[in-house]
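Left out: one protein chain. Kept in place: all the others.
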Amino acid sequence: MSLLSVQNLSVQFHDSYAGGETVRDISFNVEPGEIVGIVGESGSGKSTAMQAIMGLLPKRAEVKCQKLILSQEDITPPFSADGKSAVKEEKLYEKKMESIRGRQISMIFQEPLSYLNPTVKIGRQITEVIHAHDKACTRGGARQRAKELLDMVGIRRPAERMRQYSFELSGGMRQRVATAIALACEPRLLIADEPTTALDVTVQGQILQLIKRISKETGTAVLFVSHDLGVIASVCSRVIVMHNGKIVEEGVTDDIFREPRHMYTKELIEKASHLQKLPHSMVSRNPLFVAEHVTKQYPGRINREQTEAVNNVSFYINKGEIYGLVGESGCGKTTLAGMAAGVYQPTKGNILFKGVPLLKMNRQIQMVFQDVQSSLNPKMTIEDILEEPLQLNTKLSSEGRRKKVIETLNLVGLSPKDTEKYPQAFSGGQRQRIAIARALILEPELMICDEPVSSLDISTQEQILELLEQVQIEKQISCLFISHDLNVVKRISQRLGVMYEGVFVESGNTRSIYEDPWHPYTKTLLSAILPPNPKMAKRKRRMWTVKESGGKKLLGEGCPFAPRCGYAMECCYAQSPKTYTFGEREIACFLYSEEYTGKRNDDYKMTSQI
Amino acid sequence: MPKYIGKRILISVLSLFMLVTAGFFLTRMMPGSPFQSGNVSEDILKSIEKEYGLDRPVLKQYQVYLKNLLRGDLGVSLKKPDVTVVEVIIRAVPSTAILGLLAILTASVLGTVFGIWQASSKNKVVRGGIFFGAILGTGIPNFVIALLLILLFGVKLKLFPIAGLTDSRNYVLPVLSLAAYPTAVITRLVQNTFCREMEKDYVVMARAKGLGYRRTILTHVLKNAWIPVLNYLGPAAAFLLTGSFAVESIFTIPGLGREFVNSIGNRDYTLILGLTVFMGIVVIGINLLTDLLTAWLDPRVRRTFL
Partner (left out) sequence: MKAMFRKNPLLTAGLIILILVILLAVLVPVFSPYSYQAQDVDRQNLSSSVSHIFGTDKFGRDIFVRVWYGTRISLLVGLGSTAICGLFGILYGSAAGYAGGKTDLILMRLADIIDAIPSLLYVILITLALGANVGSILLGICISGWIDLARIVRGEVMRLKTREYCIAARMTGATAGRILRRYILPNGAGPVIVNITFMVPKAIFTEAFLSFVGAGISAPAASLGTLIQDARSQMLVYPAQILYPILILCILLLSMNLIGAGVEAGENQSEARMFISFSQGKGYRG
């Protein structure tokens, strides 16, 4: 007997307000204890379908379902053509669902920060679920259970954590708390809506492990929604593929990935594998941009976790090459990008551009941003946006400017017809093209791309990356490409640097780093990448477990990765490792210093020590 | 937290200082003198002025005033020289204070109730009605409301007394007049914030946990929704204080407001200045308190500062 049986579910939104994905007549089952993945791009309707099952959609969503059964209980949402006569039925439905939500079905969401009430203590947010469904439970009993739950999801010192507020915890911890809340009443089914999308890649691995473990231990079935094929491949036993509100394919994970039948599934898998491609040829040494011992500190803010600092970073970018900068949130890459762009000045060290110190913004350095929504002024037409840099910097006539604008638009694949429109009229991918056009119109020598594809769909990502590559080759522009996604960086950059908490831990040739990572952190990052291939995903049983970040370390005293490193030695806590150079590879780790690992032969070719 | 308090206090002191200075020099600039009522000869005028030190240079007078101010001495009423300004204040404060407190309480309670009612009602008439009520409350000045209430209830319907503060029923009309505007503001504030908070993700989460609508969601949301209202209490107090000028005069209530209005009519410098300074202190004090209260209640602010 299936745990959940969905038959002919459709959702339609009547007003255009706040958008809404349609769901078209989907049907599927979930068996007890299994982990089923629902994969699809944004707009495919997967989240809407989940919320419809839970009955969480607002009135303006028209939900039509033939039958919805949860362990033999009928929870079909009521539907009436005129909307008025159903008031009584809706009240009954709502009452029924109230007792089911949280008890038989639970949900975890994508962004735990906004889904947890910031002014209520964590402990209370857990105990209230318990109290809501078990009226007889005592205050003490509920607290005890909450502590057990926190322990089960891997949070140390639960008693202390219970008295804290959501903003005092890290992203990973918040998601664990959300999981604890969801599991409080031992539900049969857990719906996880993109639970790891907002988390760092290393934390993502931990949360996925957690979900797998919980499912096995408690026998809870999981409906795992994600756009990331790698994640789905590593966690789910069965997969449902959604596109445009419909289910296009469904089956056992191995089968789907090995032999996808539907066109769309094939496309999806192919695009995901695309990102596995390795970068093209290297460039000779000819530094255009040099950072020497660059440090940025915010005085008096050592206790504040929000501002990233950069600590003694040195690297260089050659003319005509793409340099990748990889790191997770808070590592300092955005701050570094800001300094490279001239937005702020380093507190120590120098930034040299074409041999001259960069003291303010330089027209030869332009930037493409991550947030597609706010990188173009919504009150200016495309023509205005692209023309302004020319107006301010060149002596071209109005004719000349218009020509240049059209030329640049063509370069990025947009038509001159689009100049009259406003940014809102374009899709995410198109807006990014416009942003690239704006960056290119002054013909800069260095382009800084700060997470340019992170907010785009996977198919659009591929298009933009191809465009960037093409433009770069054609115009021989150097590029500083920043991303948290190692897949993307390794696909497009010739050389790269890995950052962790303000420090460069490893840098060098992209291909060689990818094939032979030296630094423990780089290795962790690489191992956390989940390939869209179930066999490979399962083979990664030996995931480099990394401890959750403990207390903050003061800058300058020891390697920042030491608290989480499985290979940390005494010296790692006491001093900062220097940067050791081996050919074109640089690494900041004591494992590679002669002092601590013994003298080596002169012609010993250095390779990974772990 | 201590740094925050320190900064606020510094600003408050500077504001008061500015008020005292501006007030002092402006009152000196006023045409007319309190002694010109009635037939007083030049010589007697001169001797009175000498007695009060009004013949000395202005800057000297200013210094003397400041010194006295720090000692708590606000001078004597020029109109009734046997009464000190401080005495006038002490006599007048209770009435104003009671009125003000009642008005704030009424406004807070009614405002919150109406705000939530408007936000949650499915009835278009109710929502529209409360909305227009709020528009009226913000649009019609308090002295107009007072006069209209007098005409309606006091005279035509003869339900409530319209003068003095002898009986508890006397409070009804003045409090209503004073409370109208803040009630309207709080209603719109609560309704607005309520709607905004209900859109937030943590409400979705609460629903997904199976928490009942009314009780539990109200607890979650109300807490966050009331913070802007608390912020408003400071400016509300200022408004009530200045509102009391008109309302007390209309209902002949012996409070600070009426004393102030009378002192203006009498050109009684010291009283005008003294009352102004006192009111300034009250307003600043209340604002300081509400600021600290909000900062303390919001755990985000509390935890970052401690």
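Of note:
A and B are the chain letters, set down in written order, and residue numbers restart from 1 in every chain.
In this section, a contact is a pair of C-beta atoms (placed from the backbone, for glycine too) under 8 Å apart; a residue touches a chain by one contact, two chains touch by 3 or more.
Everything quoted here is computed from the prediction, not taken from an experiment.
From the options A:K88, A:K135, A:K379 or A:K417, the residue with contact to the unseen chain in the full assembly is A:K379. The residue from B:I89, B:A119, B:L211 or B:L233 that touches the chain not shown here is B:A119.
The chain omitted from view is touched by exactly one of A:G141, A:G342, A:G413 or A:G428, namely A:G342.
For subunit A, the list of residues touching the undisplayed chain reads 18-21, 42-43, 47-48, 51, 56-61, 109-110, 341-343, 361, 363, 365-367, 369-371, 374-380, 388-389, 392-393, 435, 438-439, 442. The chain not shown here touches subunit B at positions 11-12, 14-16, 18-19, 22-23, 26-27, 29-31, 118-122, 124, 127, 131, 135-136, 138-141, 143-144, 147-148, 150-151, 155, 191-192, 194-196, 198-201, 203-204, 207, 213, 238-239, 241-242, 245-246, 249-250, 261, 264-265, 272, 276, 279-280, 283-284, 287.
In the analysis below, only the chains that are shown with their structure count from here on.
Inter-chain centre distance (subunit A to subunit B, centres taken as mean C-alpha positions): 51 Å.
Taken together, the subunit B residues at the contact with subunit A in this complex read 200-202, 204-212, 216, 220, 223-224, 298-300, 303.
Looking at the complex, you find that subunit A touches subunit B at residues 54, 56, 97-103, 106-107, 109, 111, 114-120, 128-129, 132-133, 165, 167-168, 178, 181.
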